[in-house]
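There's a structure below that I have some questions on.
Taken from a larger complex, these chains appear in their original positions, while the remainder are omitted.
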């Protein structure tokens, strides 16, 4: 089911916690919300203890009053199930519902997220409450969306309690059927770990040294599934009672513990919380995360469920977003496919662990820079309703896989320094900087809509995925993959016979061994001139770090070779024609400009073009409607005024934010934004 | 009650542990003590296991013998209650008396301080032993003082056992009366932490993320109170049996876990243990700590209960005090108000965890540099008996508050880099370097004797304290406070409506928001010329780090403003006339010389003068008797000979250490000291 817009606007609002305030303040809140253009608030995220004062007592009165008040002023409610923070009485009565760390120590209540996902007590109480809540509010006109739970797994994504151990064994039995299969797949003959009974299998607790990697990997899968099961149980009830109200939960971008591809199948729309470091320059990781979030449901618009208008309070130091930054970055979310912008939170708390977290209404009230910026944004967004539902079309995909992330970063590897996100960012950045749209897809996804697929450090590669990538190239696609890819199967077992066994044909090489580098170590590489054209792809000399593969050619051509050490003269970067496509292999980690050059050549060869040619530091994206309308988002991330030449091909443009017509050139002030609509449909 | 001197001398001696030695050695000890001028020893600090071999057996024989021997040679005894190290048999029989860490793991016996302050078993055994000890020695003429316990909380200042949990709930009930009051004060509506019963309240154990800050804060108060209760129970017994013998316990200077202002009310005299890093130059933190210790009982002389003559053994590296340093720093304690100098310990142990800790008699015996320096000091101190009881008179106070320390350094703050002691030191240092005496006072103290009060980073400010500071300024006082002051009430709840809400009138400003800096980040500030006079207060340009407030003026004048970032042109340092006084606000952390300049101007305006004008590196203080005698302490912390001009106003001086008369100029060798008495009473 696709998300239907009950609220016919770009969503604008934030988390609202009226239970922290007197009803006097509620009235003031509603006045300020209207003034700021708020059309929806997220309510009840942490209200369990108030909604259910004891095992058999419920009290929805105060919530009735606030929802009615909001609706009276036309403000919709994104109603949360408050299951992320169970009441104190539950923890005290049923300590077995508390999660346990790997040393067998129960976590304590007194903050939040103190629940074991496999606790029957927790699950039963949660489901009962969700049912009550849904029954109670199912007919309220303000109810626009369900916000299940809050940031699943954000503090506690792994539990090591006996409940989980039993559930893990059950999960394994379902996965493997017979214990001999598990032994074979996990390679338990190593270190004498053979299991004769499911009940002999431990959780990966505090072992004397490395626990079995396949066990660790399955435990990661199991924990993602366990939290997903919590979500599904709530969703099932909500869909039963309010089938038409869309259900979401707020995700967290590239969040390692949860396989969001699996989650997104069960979400009516994706929403997520974005907290980029506010003084670290252009938020490329945020952009990449928006692209992932958009990709989860194959391009369907998502919602930014949380951001801070100013600062957070959980970094070691928490600088402010400078004036204009919150607005600029809010537009970035729209530019990458979002249909809503919400904040945490509406009004800054007086007490508790987040009182120094920024809010739409700061401690000092409405006469503040922060509230003014919020209200300005709220006013502007009203001009963008027509953008709702339009989409980003990407021709480049990055193959991304949570199982690979888990497996790649397990212990006992050749190098601890390969970090999956780092490797992804190195290949995403040059595309971002050239304004080329990118999707993130599982390696087994349908790749037919893409011209170029990147698969950096795809260590774990199933046979299906390998076949999928091979077919993609064979049919004319361009593929790039890098060192330490295609090494193991889904159980972390090495494919024998020369790496990457399943891709040797596609890549036209095989790797004999690899040499991980010490910190600071670099190797010089040099271009291998194959043709005049290729001579432009990589510089004559460059350096690389982290890793060197010892590569043997089996048909590929060499773009660059190592110029040092005992593998001097061995290939470092290769390219291979395979079927109607080409496959590039990068057997080391070159400096960023080398990667940028390589990707420039690849995209050009593959026929992938930037959205727009714009000055450096300006971000450009394009959203398109099914009807063929284009919306051009232009964001000036620099501190200088930028002049952007607009292609005549699209005729004239209208800047929706200023309602001005723009023809050849757009002038953007520092940190300013434009949303251009082509005045004639293409 | 004020401390009466049973020993009519500057106390001189140390911890004495005869139980580690044969009685042969005891005789040698007494000979060496006499030779070194020792007049008191601290006895029995770790003797519990020997004094009480089992639950119902006591043996005071060996202690009788050693006390008699000491007294035979005229040496007084500072008798310890040995309750800091319970016997092994107790830990084994009653494991519930062991403290517990935040993961629920019991600490083990086998070192020391293995007790839970809320353990009934521990408390009963302690009190029974103390009663026996007091009864046994109450009439011994050697008994000069009670030394309760040892360094309360030095290793274990927090316990998380079930005893403590129950006691904490009781403590909270007494503090808040009704659970609704607690919920309101703690802001438990945040993150759904509402409590419906006292028994639902946890200790701040291993929560998944930040525990409620108000809970954490109250737990800190509770643990300080719990240890105080142990002390009070022992003191009550001692005062009952020996009402005339003064009772103390050895404190530890700026020791965060214990609110010594509350403790000092129940101590007949303050004593403390001082262990400055021996090669770090002029011991300013030690001086500041002496001033705090002196301030605890409003200026009453204190005792230095422990220092090392040479080195310690608990730092990563433990260099020696260079020759002369022990003497110099011993005089610093007198110079700041001490009436006694004791060491840990008399004779270096052969075995155990402190055998490499320095002692008055080293492993190599009396023919050593260390023993010689000890004996020289002992001889000199005999010339200073007349100094006993004289006092330091300070016109400057620093508002200091343990609750603020705890609250300011809790988690979930805008910046983890604000360390209270650092901020205090930055404002103390320039005063120390100009030989201006400083007291430390609670923010609610009577401030009428001070001309200038400094309140750096006074984040937590009760309404009473705010009113007290306001009244102080109104009546003509000078107040300086700095960024992140006056933010929260005693339950860590933010005062709304612009910071620092309760001091806006006094300061003539309000702060809209704050921008914490990243490590290494600095901001340039520039002087704002208001008047020719003020132009001298701060330099034309300077830099600051850590923090910037966004300040709005409401009557204050600007001394300096930010010159960078989006708050360029906003005030950085302001001054405001309020009533008959003035209030300075420093909204960032300027370089040290800027603070020094600011304080110089402030002290001059406020009419505060240095004790004496002396060369840099020379420390000067003055102690005065009630009869009007002045004793000038002059300490040369440099490696050069220093010439000090003495004011004629006081007539001629006598250097008590040399018995020489000094007129215009005093010449001090490197590391040398003089104690000058004005020959004519002022």
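Worth pointing out:
Every chain is named by a letter (A and B) in the order it is written, and numbering of its residues begins at 1.
We take it that a residue touches a chain if its C-beta (ideal position, glycine included) is under 8 Å from a C-beta of that chain, and two chains touch if they have at least 3 such contacts.
Note that the structure is a prediction, hence the values are computed from the model and not measured.
Taken over the full complex in this file rather than the chains on view, the one protein sequence occurs as 3 copies, with 2 of them shown.
Here, only the chains that are shown with their structure count from here on.
Put simply, the C-alpha centre of subunit A and that of subunit B have 50 angstrom between them. Looking at the complex, you find that subunit B touches subunit A at residues 103-104, 186-197, 199-215, 411-417, 491-494, 496-499, 510, 512-519, 550, 565-566. Taken together, the subunit A residues at the contact with subunit B in this complex read 17, 19-20, 46-50, 53-54, 82, 85-89, 91-92, 99, 101, 103, 105-114, 155-156, 279, 310-311, 313-314, 316-320, 322-323, 348-356, 362-365, 368-370.
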